[in-house]
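A protein chain is absent from this complex, but the other protein chains hold their places.
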Amino acid sequence: MIIAEPKPIDEIIDSLKDFNRILVAGCDGCVTVCEAGGMKEVEVVASALRIYFKQAGRAVTVDEISLTRQCDRPYTAQLADKIDQYDAVLSLACGVGVQFLAEDYKNKPIFPGVNTCFMGGTEEKGLWTERCQGCGKCILANTGGICPIARCSKRMLNGPCGGSSDGRCEVNKDIACGWHLIYERLKELGQLDRFETPTDPKDWNTSRDGGPRKVIKEVSRL
Amino acid sequence: MRLSYPTNVKIVKLPCSGRVDVVHLLKAFEDGADGVYVAGCLEGDCHYQVGNLRAKKRVAYVKDILDKIGIGGERVAMYNLSAGQGPRFAEIAREMSEKIKQLGPTPLRKSGGSAKGVKLTPGTTKEEAA
Partner (left out) sequence: MSTTPLYSKLQKILAAGHFGVTSECGPPRSCDPKGVEEKARMIGDYVDAINVTDNQTAVVRQCSLASCIRIKQMGYDPVLQMVTRDRNRIALQSDLLGAGSFGINNILCLTGDHQSFGDHPNAANVFDLDSTQLVQTVKKMRDEGKLLSGFELKECPQMFIGAAENPFADPFEIRVSRLAKKVAAGAQFIQTQCIYNIPKFKQWMQGVVDRGLDEKVYIMAGMTPMKGVGMAKYMKNRVPGMDVPDDLIKRLSGVPKEKQAEEGIKICIEQIQELKEVKGVKGFHIMAIEWEEKVPEIVQQAGLYPRPKVD
């Protein structure tokens, strides 16, 4: 899923302080699972905003809603009959959702309520870690199912570097050395011979280096 | 044991302090509470293992928010005591009431602000929700 974290409330207040009718819009997708922007977080942010405006002597409306997904037009369209009642929307969806709302409601300012971080999974309750950088050409088949692009700090394809120590990365002891993990896994799979063959330079054209990307599945198109 | 404690303390009973969520504490302030405290079991004595530790983290989280929205984090607190500590319960109630009295009424009351809001669902209009 896409992992995000809530923006500090003071930063949110700073972007919304001049508005009088605000809609806080959550998303029931990824950001609900990573506890950054689902209905629960909408309630917290909206309540905090109302308290802020009240103590500031303001009569501001802060309503709450959460959409099934903000990255899908049938769901963003559900705001069509409501949006005119607001002069700003705080979206707690990932950066995709914020942009979809901005594209769909062109005359409405849409503010981000979360910082979108990465594609990852739930390691344990309250802890999410990165797994994929969306390079567009998956190499996991060759690396024991562990991605060196997402998990090596230097995205080396012929790692580990000389800074790996006790299975930890030179950048920070909290980071597992991705290549150490790959080594352990290949050993487990009896595929250590893969370590001896150099991996050629990667074609990054399918990564963000090729410019904004699109995926077309012809059979699914109307 | 008939112990007295300040009448301005409104008690909300829950099976475990772990049931208290961030939004509950915020709602109390939004509705005009001058202060809120959570009374949980002693640390290490939670019937559900970590309920009171969860409450402690949520109280800290709310403290940070209150500091940033003009209310002040000192208006929320976490206390730990056992069910057998009746006198301590009364003492905490007095202590917290005293502290809040010193801080004065919530800034919401004198500000004249009237921020409000409703929860909508995608299928209903604002009028229906209200």
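Going in written order, the chains are labelled A and B, and every chain counts its residues from 1.
The rule is short, and it goes like this: a contact is a pair of C-beta atoms (placed from the backbone, for glycine too) under 8 Å apart; a residue touches a chain by one contact, two chains touch by 3 or more.
Here the structure is a predicted model, which means the values were calculated and not measured.
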{"item": "Partners of the unshown chain among those that are drawn", "value": "A"}
{"item": "Per the touch definition above, residue among A:G113, A:P160 or A:G178 touching the missing chain", "value": "A:P160"}
{"item": "For chain A, the residues touching the chain missing from this view", "value": "153-167, 170-172, 177, 180, 183-184, 192, 195-201, 204"}
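One rule holds in what follows: only the chains that are shown with their structure count from here on.
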{"item": "Length of the line joining the C-alpha centres of chain A and chain B, rounded to whole Å", "value": "32"}
{"item": "Chain A to chain B touching residues, read off their complex", "value": "8-10, 13, 23, 40, 43-44, 46-65, 67-68, 75, 78-79, 81-82, 85"}
{"item": "Interface residues, chain B side, partner chain A - complex", "value": "21-23, 26-27, 29-30, 65-66, 68-71, 106-108, 111-123, 125-126"}
